[in-house]
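Note that one protein chain of the assembly has been removed; the remaining protein chains are unaltered in position.
A and B are the chain letters, set down in written order, and residue numbers restart from 1 in every chain.
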């Protein structure tokens, strides 16, 4: 029987891992991720979850342990945030090169210094080139559901890549919402045990990741890109099956009132939920506005982004992140996606909500206002006090 | 032919180690006893190259190449995964160089030792970063030349006492060993495979190009290191029970001179330097004997 529970986003991740029957967990605490691993440790201790829990001495080791476990053929899970994710960086590449379907939760937190613990997406977006699939969630239900979807996609032989499920610090991680937990029997029908073709197998010994020169390295990279491209259909299938079994529908992107819209706001995660309210208000006033929430940032959903944006006049990208010297990271991707379209909308890049500052209905209202009355620019700052 | 150690070979010839490589011989000897139920992981080190280029390998057991600082934890991860997946008991084995152990990998090593993860950790200690062209590590002995400690300013510090650091974790079993004494190594391995928990082996692995020695002297150097007390062979159980295997605590040590003069990396040393090293070795030997209660 499925079960309703009011839980915080962090616990939605933990429950997602439990429902996915993860076999090895290796994690290290960091605010605002701690509840994820606390709940999982409790569940391992009381037998709710039959998994090996390695209480590692760093995030670098959390990822290395997950890699070892996954290479041995086990389903591995970890979670982290900001400094921890940055410390893992080398091993994020390792998980990809070794083609290991690890799933990790990352609670978006701003990078220090100065010390800070509040929400911002620069931590995960600066890992965009490692080859992890990235899902940005906007509700606790989506967080929970995404864990199962993530394993199903990651473990598909066509993909064999790790997946990061990303949630905004506090706005989601510590906010309680009603979540429907899937019945284990149904979950088991959706997500089969991990059974890789090749693993560290004492009966069929192979070496993985040996010295590779210019003769083959490029082809291995080509295969990673190909797997990312192929993952689009795998994701679609996995989400279709999910809808059929559990009724909840997910896409690579989530369009909201985009049909006939002149101006479309593009953003990710919880800022999208706030935006919907603004869109409704503006629509009531007769303005043709819409929202495109990007759920999968990697693989980047080029086709969907083009499909929804190409007929609009203005695209507003709201980035809760910053690539200093360039601007908003989502903005860069969206702009490049539209570059080859014969008729292009104007694109506005806004930076807002860094370091956990609230992105309010007011903020988003101002953003539409500004775009209505100004020329586009690569970077515009919202609500900066200086 | 007389076989004093297992005949089984779990390594393939054609590997890329230099002539007379102590590190290559050491793994060959170790795998003989660990057997097929073994999964290896190598961090960055000479063995990343020795193993051979993709799609070839020189070991006959599963092997995962991992990042430089992660040998211990990768092995622990493999162990956790194998526990869930393999029906049989698996020796999860980290095989790392001194740089990957004494320096960049010491955090993960300490973590795994403290948790008493059920793995083997081997450091094949060639006393420098050989893979990158002989730079000093904290395992490089005092007085040695490396490319970052030139003969005009050779390594000033004594070698880090890693065995004492590991012992401070009270791990169930640790030992020093040498490819020059395969029977001793085999005996220790036979003991260790029966132990659940963290097992640590410190193997001194002569390296002809890095030590500037003749390849044919590899075995001799290993023996001289032991006989002169520079690298005594001993075991520690639970961080407390010390047993000296070699040299005999009852006999005088061989002077360090012969060991040092066989190696180009020590050629610049003056009489006084040798004296300092000798005094240090004597002091350490007395300490070890005290710990072993002899």
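The rule we apply is simple: a residue touches a chain if its C-beta (ideal position, glycine included) is under 8 Å from a C-beta of that chain, and two chains touch if they have at least 3 such contacts.
Definition applied: contacts and distances are computed from a predicted model.
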Chain not displayed: protein name in its UniProt record ("Cysteine desulfurase IscS", "2-ketoisovalerate ferredoxin oxidoreductase", "Carbohydrate ABC transporter ATP-binding protein, CUT1 family" or "Acyl-CoA dehydrogenase"): "2-ketoisovalerate ferredoxin oxidoreductase"
Given A:11, A:99, A:314 or A:380, the one touching the chain that is not displayed: A:99
Which of A:162, A:209, A:301 or A:327 contacts the chain that the document leaves out: A:209
Of B:16, B:165, B:274 or B:288, the residue in touch with the unshown chain: B:16
Positions on chain B contacted by the hidden chain, ascending: 1-5, 9, 11-17, 19-22, 24-25, 28, 51-52, 54-58, 60, 63, 179, 182, 208, 214-220
Hidden partner chain, residues of chain A it touches: 97-100, 160, 198, 206-210, 212, 216, 219-220, 223-224, 227
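Methods note: only the chains that are shown with their structure count from here on.
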Length of the line joining the C-alpha centres of chain A and chain B, rounded to whole Å: 43
Touching residues (chain side chain A, partner chain B) in the complex: 23-24, 26, 51-52, 54-58, 60-61, 64-74, 76, 90-91, 94, 98, 199-202, 205-213, 216
Residue ranges of chain B in contact with chain A within the complex: 36-39, 41, 48-49, 51-57, 59-67, 69-70, 73-86, 88, 90, 107-108, 110-111, 114-115, 117
